[in-house]
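A short write-up of the structure that comes next.
Every protein chain except one is present and positioned as in the full complex.
The first chain written gets the first letter, and so on, giving A, B and C; residue counts start at 1 in each chain.
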Amino acid sequence: MNEIQISQDIITLAVIRSGIRLATPIILGALGFAICSRAGVLNFAIEGMMLFGAFAAIVAAFLLGNTYLGVVVAILAGGLIGAFFAAVYLKYRVDLVILALALNLFIAEMTVFFLRVVFGAFGSWSDPSIQQLPEINIPLLDQIPILGPLLSGHNIIVYTSWFASFALYVVLFHTRFGRHIRAVGENQSAAETVGIDVARVKIFVLILSGCLAALGGAFLSVGHLTLFTRDMTGGRGWLAVTASLFGLNHPIGVLFTGLFFGFADAFAVRLQTVTDIPPSLVQFLPNVAALVALVLVGARGKLREELARRRFRQRAQQEVAATVVTPAE
Amino acid sequence: MPAVEMQGITKYFASSQVLANDAVDLSVGQGEVHALVGENGAGKTTLMNILFGLTRPDRGTIRLNGTPVQIPHPNEAIRLGIGMVHQHFKLVPSFTVAQNILLGIEPSRYGLLDQRDENAAVKKLADEFGLPVDPAAVVGELSVGLQQRVEILKALQREARILILDEPTAVLTPQEARELFTVIRDLAKRGQTVIFITHKLLEVIEVADQVSVMRAGRMIGSKPVRETNLKEMARMMVGREVLLTVDKKPVEPGEIVLEVEHLLVAGVGGHTAISDLSFNVRAGEIVGIAGVSGNGQTELVDAITGLQPVDGGTIRLLRNEITNQPVGDRREQGMAHIPEDRLRTGLNLETNLDENVIVSRYREPEFQHYGLQDRAHIQKLAEWVVTQFSVASARPGEDIATLSGGNLQKVVLGRELSGSPKLIIANQPTRGLDVGSIEFVHRTLVDARDRGAAVLLISVELDEILALSDRILVLFRGRIAGEFQDEQATKEQLGILMAGGVIEEEAS
Amino acid sequence: MTSRQRRQIFDAVLIPILAIITGLAFSSVFVLMTSTPPLVAYQEMFKAGFGCERLDNCSFFLTLERATPLILTGLSAVVAFRSGLFSIGQEGQFLLGALMAAWIGYAIQLPPVIHSLVILAIAMAIGAAYAFIPAILKLRLNVNEIISTIILNSIAALFVTYMVNFPLRANRSSTASTPIIHASAELPSFFPGSHWGVGFLIAVAATIFVWFFLWRTVPGYEQRMSGQAPFFARFGGIRSERAAIRGMLISGALAGLAGAIEVLGVNRQIVAGFSSGLGFDGVLVAILGQAHPLGVFLVAILFAGIRLGSQIGLQITTNIPRELGGGILALIILFVSARSLFGDVINLFRNSFGTGRGIPKEDKA
Partner (left out) sequence: APTVAPTAAPPTTAPSAATSAPSGGAADFSFALVTPNPRGDRSFIDAAARGAERAISELKVKGNIIEARVETEQEAAVRQAINQKYNIILVLAPTPPEGFVKLATETPNQKFGVPSDIFVDALPDNVAAFQINVHDSSFLGGVVAGLMTKTKTVGAVVGGDSPGLNQFYWAYKQGVKEVCPDCEVLVSYLNFKFSDPTLGKEAALGQFDQGADIIFQVAGRSGEGVISAAKEKGLFALGVDSNQDDVAPGNIIVSVMKRVDAATFLLVKNALENNFKGGFSQIGIKDGATGLSWDEGSTTFATKGPADMTAKLPEVQAKVEEYRAKILDGSFVVCDALADSVAPMAACDSVRAAAQ
């Protein structure tokens, strides 16, 4: 098989759509992490929040008989976890990392516990009555030749993830509240002294990140499938953290890094039906990319420092030379 | 009726075990420029933080124009028309001038911000008060003076009628300071009340109507500036008539111990902190570096002690070049360092006395064998420090976190002087100490000098410099603005040089 | 002993105990959802996790066996934390150590004791090498070590999966696995039919070593000072960068050692799915054990016991899902770190034991 053929077989509409789907929970989780980081809060509980959202969505969809309601409940549940997180963090000064690790462990284990105790299901549960979220065609968009089939016909959570990226961008950079969030993240005492309620900002971002991550989880359990299995997030929450850092915690950057991670996954799956490359090797790709991104971001910072220092030395030495010359004149 | 009336304000910091304000009363009249003076750690900032709602007092009442108020939060202070420019600026570096000034009170249309509106609003404000700034400039890239201007505008934008300035001149150049005084006077003329914290009594005379003096958490007194003079204020501040003097033998300088040539050091953000600086310190002499803080003292000390990289020039210790040597090697060659920040740099408050006294000497063969620490010897050293430096209530093996500030400084001194160092760098060695402790520190430094150590003393306290130094260098904007032998120097001359070289004409 | 030291020890013991009690109390809400009364459930859980009927029927030995890798990964985390790096890379280092052990265990032939020693040494080296990456990234490029170790953990997991599935796979197997190691490489057990053995002794030795290293040696002193008070350490002439790198190397070596012991002493091979989170649990153990070797040693046993107790006790005797154990552990971690919750209780204790020394605000005013 020659290379041109391979690339044609690999980069198909379906693979891109698959990448978009795989990216959705990552983007949502990453937005959650990014907004927290912008307010100076390191939220490593994205994985747990996402898993909890997946769980809440399917249980609520079942109990309420409506998948959209299930999604709403998942968002609320995620927000609740975020609020709990914020309360414990702000009130009892628990270290955020420890809190997140404990929360992740708790959710991973207790969702399975509940499935067993309440539904008598073992680690995996679904019910035929649960409907998957429908795909929505966007009226005008779906007419456009290439873009239409690519961008239209996804479910509401996919669109929400895109919308959320842009919305968060606008909120962060073009609204008052967003500016306050960034001020809190960059210089908390500056925000405090102008009367910004720092605690409120932190509570808000934690709740919002809970909502976003849980929505990502809901995508997995009722948007993409209609079932819940233990650990069904499978590390996507951590991937989201990586994607957020890779995207420099900028909502639009996050959208693209999330898509990159999703595509990498989709290509890894597709590649092996077309070539002989072992999939496990392809799956290194997003991780290595993330690591490289971290290194590059770090290197950029170092380089800037170094350049600034060099410029300083040059300038200062010139100044000194100038003052030394003056008296000689 | 006074614009601000604070009564019986008391604040105890459990974390540092400091009674920062002890039943303090303060009364500030409407439209007056009120100077609040006192030594480092006297409790001035704490008192103003309480007025601004940043710190909650344990006790005490506040009245504004006669009405009792509760100020639990800066929001409330702002609402009541109080604005504060902090000692450490509270600015968001990546935001523009306009964004910082309008932070928290941004004009918005449908919740959306408009950069042009913001810039226009700030421009208008700046013009109104005659404080020109570029609203679109990024604050992190501005000079300190401009940053301060942003802070003042920030308070004015919030329609502050009572403006608190916490040591506004500490970081300013003389020109900037003079501009600031003009601004302050203008504001007072418009009916604004200004509370102005400073250590510098000359500034009080230059700009203030009324002065209140604090010492060690207490309010010592308040007077109209017209009715007082430098001397009286100084006495109130320091707490006794006679300024500090130390008996010391005439200087017998020996060989050159520390030699600094053409030193060049960048400060944070890449501005020039130390520029083409050369001097030396000989054995058996104390060289004092005088200067307003922020003129490169920190960078100079860090460069000599190895805590910060050097960008040009050379540093020699006993003829060995140490310019780029690691800290440990410098210490092995006999350098001792009394750091300005004793809580964070000088000590590890999370561990015990033994581990604190050994940090600069743990590599010496006396205290370790084949990589195993000799705990008996370390304990002996701790005992020595406790007894020689009479560190009250400290015992080997016990945590030091509960020691008082003076005793903590004694631990630092004891450690640094224990190894008979050849060079002692003492940076603000008496900051925050009571008079007894100050005398002790001074005595110790002079004794070390008499034993033949070279001492480099960096202090913002002129009295301390004058009392201890055999030779005085004045540091101004990273350069040496003048050098004096002890006897020649007067406080006035030093003060002039410290304020920025205007004096050279007068001196000549 | 001074009163202050007494108080510290008092706190160090009291806080975990209070946290365990509170954690169990909270978990009873979940137990109540089942048909078993909480006290019965906990009794069964502790019996199965820490009980010992006879020498040949002693579940506590099994707990000790399972605690072995936790002790080592916990110690690994302690060394990293104490050196000022919040590295959670134990999982990846553990996996690579295990992979090395499994590979050298079957691929080469050496005389008995030497074989295992060589493997342990190489596994430690590989763990250390892998820990070097986040350390150098942190120091040179200021890359957050939590993030980099998370990514390195996934890379290690993928790598092990790949190696077990392709290059190192034993031929006949349904789940992919490496061949069984030679007998010469095995670490012996104390009793037949148990894997509680030499590995545990190594863990005990490592506990003592870490304590001795950190609190009695010069590099250990440098390590702790750099971790506790970086400015102070630098000021005193400690080369904090070196100390941090040395700390990470030791940390990685301990995690790699844990992986090797798990292979040589228990599993004798690596199967797909070997990545069981033992490294990650080590982080939790270190946190619960207050970053002290002795604390880690005890907490690892507690951890293993609760996990075992919920697997065997809860699941078999009471019919409560085993996941409860993990939930209880999570709650205990939460309560240990929310120690301010217990402030009042502790003061109460302290005062009633006459060790109170707090300065009331009123005195000062």
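Criterion: a residue touches a chain if its C-beta (ideal position, glycine included) is under 8 Å from a C-beta of that chain, and two chains touch if they have at least 3 such contacts.
Quantities reported herein were computed from a predicted structural model and do not represent experimental measurements.
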{"item": "Which displayed chains the unshown chain touches", "value": "A, C"}
{"item": "Residue in contact with the excluded chain [from C:165, C:184 or C:290]", "value": "C:165"}
{"item": "Residue touching the undisplayed chain, where the options are A:225, A:252 or A:297", "value": "A:225"}
{"item": "Among A:21, A:38, A:176 or A:202, residue touching the chain not depicted", "value": "A:21"}
{"item": "Interface with the unshown chain - residue positions in chain A", "value": "9, 12-15, 18, 21-22, 112, 115, 120-126, 132, 220, 224-227, 229-232, 234, 265-266, 269-270, 272-273, 276, 278-280, 283"}
{"item": "Residues of chain C (touch criterion as defined above) contacting the omitted chain", "value": "53, 56-59, 62, 65-66, 158, 161, 165-166, 169, 171-177, 180, 192-195, 262, 266-269, 271-274, 276-277, 307-308, 311-312, 315-316, 319, 322"}
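Just so we're on the same page, only the chains that are shown with their structure count from here on.
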{"item": "Centroid-based (C-alpha) most distant chain relative to chain C", "value": "B"}
{"item": "Whole-Å separation of chain centres (CA-atom averages), chain A against chain B", "value": "44"}
{"item": "Whole-Å gap between the CA centroids of chain A and chain C", "value": "29"}
{"item": "Two or more partner chains touched - positions in chain C", "value": "none"}
{"item": "Of all residues in chain B, the ones touching two or more other chains", "value": "none"}
{"item": "Contact set on chain C toward chain B in their complex", "value": "2, 4-5, 216-219, 221-222, 224-225, 228-229, 231-239, 359, 361, 364-365"}
{"item": "Contact set on chain B toward chain C in their complex", "value": "10, 12, 14, 17, 19, 23, 58-59, 305, 307, 326-332, 337, 339, 341, 344-351, 355, 358-360, 362-363, 368, 371-373, 375, 395, 397-399"}
{"item": "Residues on chain B engaged by chain A in the complex (per definition of touch)", "value": "52, 54, 73-75, 78, 84, 86, 90-95, 99-100, 103-106, 108, 111-113, 154, 158, 262, 264, 266, 270-272, 275-276, 311-312"}
